[in-house]
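Have a look at the structure below before the remarks.
Just one protein chain is left out here, and the rest sit where they should.
When the chains are written out, they are named A, B and C in that same order, and each has its own residue count from 1.
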Amino acid sequence: MYFSSDNSGPVHPEVMEMLATANTGYALPYGADPLMDEVRDRLRQIFEAPQAEIYLVATGTAANALALATLTQPWQTVFCSPVAHIHEDECNAPEFFTGGAKLTLVPGDDKMTPDALRQSIIGEENRGVHGPQRGPVSITQVTERGSIYTLDELSSLTAVAKEFDLPVHLDGARFANALARLNCSPAEMSWKIGVDTLCFGGTKNGLMGVEAVILFNPDNAWEFELRRKRAAHLFSKHRYLSAQMVGYLRNDLWLRSARQANANCKRLVDGLESAGVQLLNSPDANMIYVALTRAVHQRLIEAGATFNADDPAPASNNPDDLLTVRLVCDWSMTDALIDQFLGYL
Amino acid sequence: MYFSSDNSGPVHPEVMEMLATANTGYALPYGADPLMDEVRDRLRQIFEAPQAEIYLVATGTAANALALATLTQPWQTVFCSPVAHIHEDECNAPEFFTGGAKLTLVPGDDKMTPDALRQSIIGEENRGVHGPQRGPVSITQVTERGSIYTLDELSSLTAVAKEFDLPVHLDGARFANALARLNCSPAEMSWKIGVDTLCFGGTKNGLMGVEAVILFNPDNAWEFELRRKRAAHLFSKHRYLSAQMVGYLRNDLWLRSARQANANCKRLVDGLESAGVQLLNSPDANMIYVALTRAVHQRLIEAGATFNADDPAPASNNPDDLLTVRLVCDWSMTDALIDQFLGYL
Amino acid sequence: MYFSSDNSGPVHPEVMEMLATANTGYALPYGADPLMDEVRDRLRQIFEAPQAEIYLVATGTAANALALATLTQPWQTVFCSPVAHIHEDECNAPEFFTGGAKLTLVPGDDKMTPDALRQSIIGEENRGVHGPQRGPVSITQVTERGSIYTLDELSSLTAVAKEFDLPVHLDGARFANALARLNCSPAEMSWKIGVDTLCFGGTKNGLMGVEAVILFNPDNAWEFELRRKRAAHLFSKHRYLSAQMVGYLRNDLWLRSARQANANCKRLVDGLESAGVQLLNSPDANMIYVALTRAVHQRLIEAGATFNADDPAPASNNPDDLLTVRLVCDWSMTDALIDQFLGYL
Partner (left out) sequence: MYFSSDNSGPVHPEVMEMLATANTGYALPYGADPLMDEVRDRLRQIFEAPQAEIYLVATGTAANALALATLTQPWQTVFCSPVAHIHEDECNAPEFFTGGAKLTLVPGDDKMTPDALRQSIIGEENRGVHGPQRGPVSITQVTERGSIYTLDELSSLTAVAKEFDLPVHLDGARFANALARLNCSPAEMSWKIGVDTLCFGGTKNGLMGVEAVILFNPDNAWEFELRRKRAAHLFSKHRYLSAQMVGYLRNDLWLRSARQANANCKRLVDGLESAGVQLLNSPDANMIYVALTRAVHQRLIEAGATFNADDPAPASNNPDDLLTVRLVCDWSMTDALIDQFLGYL
């Protein structure tokens, strides 16, 4: 009963199969493998973006940090949420890859609002060379709290960025989970509303370790390639990254996996609500925050369940204390496992 | 007939099997997986180094650049060969990861000599704060030209480093090929002669993409972990790196593969010599440089062979011109393929 | 009537005299000049810190950025006020010099409080390698808003830093103005309460462009020297920096100038209060924020006064609108000039 994260589940069998298929004879290294051609073709078609340039890397942090570095000058600042992965969970990778740019935290605790974003941008007001210069806006879809921006919400954010002529980066580590939920096309959730660079996640959704960086504006493509190599993120045996992504895109595995993960979370949420558990956020995608009593928390741990919990009073023994618990579902969970978990409530 | 590099062959079946075995249920992310415990145990035993700290990354450039960054201050210079991978083939990754250190090229065209190294170190003489400060010595075993340092040669280089109190980095992308040839233990070819940090290659020898960085001096281990994360080289689904390395170490696959690659090169060299081809270096490991006439080169290309060639007069049509050709063998080549290639001479 | 900043007034005549005195014959370059010996002796005595290492640089940003860089690893975060000079006015210099460290903004709008600081430090909680690591605490005395921390306030902040074993940087661009006000010794306002590195300002207080960086803990002195050179802040004709600082320290010019600046501000504040102007902060040092009506603001501008103003409604013509105005006094202002300014209210 592992609800800690969607970054630790198994690789999808269809992906393992593609890896096996790819494992014959020689293939040109460093992204010149024929499977990468298929990756490019498929993603350009899926995103209705024939001009887009597409690169694969093996970690989400690499995707974000390289994408941001091509959009940001070292004397600029990136506008993002205080709970953004790029701020909280990348050990200063964006600062490293950009050569020392700053992140400006737009006030808020989950979704960014257009007003807060605009105030933050204005706040980095005109001080000539003295202050940091305004840089890109970075948005996360699905958010780190499991929420999904509607298309309107996203568009209103990118509109603010465009108002100030700032580029837009979308951290889409769970892009598929959001798309599976919203009734829109990949293009509508990206370049059509002004996203310049998209990190299109795969690792949390059934791959072994592959993310695609999609540059809708290909002007910086060569720079991206040099940055990727310089950061040691260009793979010699690249075909094994390509193979994963091909397996992900063929037969819509990416959407099927995301739908399954969302559905698993829905089943979990329904059970939690039936059991009278208080939800702390809207269960949009595959992640839910709930309040559990210390007693229930203890019972689940003893039963072998794993998940992240925030205990406001660790020294207390009061069984009625409420803890904030994060539960994440991936595509591989079975109904039986979810029901077993619910049984301990 | 692919003799371009050992970085583009298939993954060894035993490694694929380990990946499949590892692909069940959940595993703790970021290197906390149980397979990583096995990796550490095995490598500590193989290297007779119980105190060593060991980390996995997915590319050779990452291994080198992170290893050097923990040994080098930004105001220092790294002593290396002019043909070192860290200088020629990493697009300034060492400079990036160290925060702007310099590389000092020790004169020579293949193996570094103790005298040349000492002269280079002395050359970065005492100019107080003005000049770059002396930093680590980086040695490559097998060299980029396919040569293998004897233990005595290695020891005399590390002795020069120690004379000046400088740490030693060993780029061992083909460590196994060297060890398979020299009659010594892994410890004798590393910490026993003064190597502080070893990049122990796997990718060129049957893995999909894994290199181990072995810190014989564990003082900088935590710094290495932070640098790895900050450089986006820490994998969430780390078990798939561990699994490759476990497959590599179990049943001595690393040595079996290297011996096979070396033997394949020996077969190739024997055939070349029988055909009267001029060898340009000593065929120590799995890589050979030869002089081929333009006519033979042309014939091989037309037959579908691929390899790197340096043509001193590209505009010439003289069929007797000699081209410098590099031929690399990996573990997966068959005798039949080698003989087929030789047949075109 | 220039009230814009204390960074634009003339050089004190006693300092000009020292420059002229120093301008004879040759002097050893790069800080080996005899005047630098006097600087070291005097500052060690003034600060009762015989072991301190002391370096001169020519700008306040250089002092701060170099001081922070020797206290901060690139994967750490510096705790500071949202209005700190290092955050707002140095165009990412701290990020550049530290190699990509982050600044964590401790909530507040002027003085930092121990509680807010502690919460911020705790907020960068234990996430292993994933989050930024805790780095130094940076405090500004006099604050950017013209306030002076009492010794007790300062001590309670440094105590929080020490609680978490974090080093303390004091941005003392206006250190003299604070000391002239508080009844304490330089040592009491620095190392005795736990300051590790002090930037001791001179430029805003009568010098042409010199700040001293005082390392009370000399362990990183050599690193500081290398960083200073690498950042191009080591002067060949260093004696002209030394001469300024000698002129500043001899006969207590630094304290006399600061007292004069504070007194000038006091005269200004008294006049403003008599005229019924609303003070927006406590006039502790040589800087005051006041609310002026648009009409008065206009009158002052027309009279040739210069100062920074924040106009909440630039498009408005309402003469009764209140603007926030910052007025800074330096040592060189005359009573007549201040009275002239007050006359326009």
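Keep in mind that, in the parts below, a contact is a pair of C-beta atoms (placed from the backbone, for glycine too) under 8 Å apart; a residue touches a chain by one contact, two chains touch by 3 or more.
Computed from a predicted model, the values in this text were never measured in an experiment.
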Counting contacts across the entire complex, name the shown chains the missing chain touches.
A, B, C
For the chain not shown, which residue from A:E90, A:E225 or A:D284 touches it across the whole complex?
A:E225
From B:C91, B:L179 or B:I193, the answer for touching the chain not displayed is B:C91
Note that chain A touches the absent chain at residues 30, 73-75, 99-100, 128-130, 133, 223, 225-230, 234
Tell me, which residues in chain C touch the chain that this view leaves out?
2, 5, 7-11, 16, 19-20, 23-29, 57-62, 65-66, 90-93, 96-97, 203-204, 208-209, 226, 229-237, 240
Please output the residues of chain B touching the missing chain, sorted low to high.
74-77, 88-92, 95-96, 98-103, 105, 127, 129-133
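What we mean here is this: only the chains that are shown with their structure count from here on.
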Any idea if chain B and chain C meet via the same residues, over half in common, or different ones?
same
By how many degrees does chain A turn when fitted onto chain C using C-alpha atoms, rounded in steps of 5?
180
What whole-Å value do you get for the distance between chain A and chain B if each is reduced to the mean of its CA atoms?
34
Measuring from the mean C-alpha position of chain B to the mean C-alpha position of chain C, what distance in angstrom results?
51
Could you list the positions in chain B whose residues touch two or more of the other chains?
226, 229-230, 234
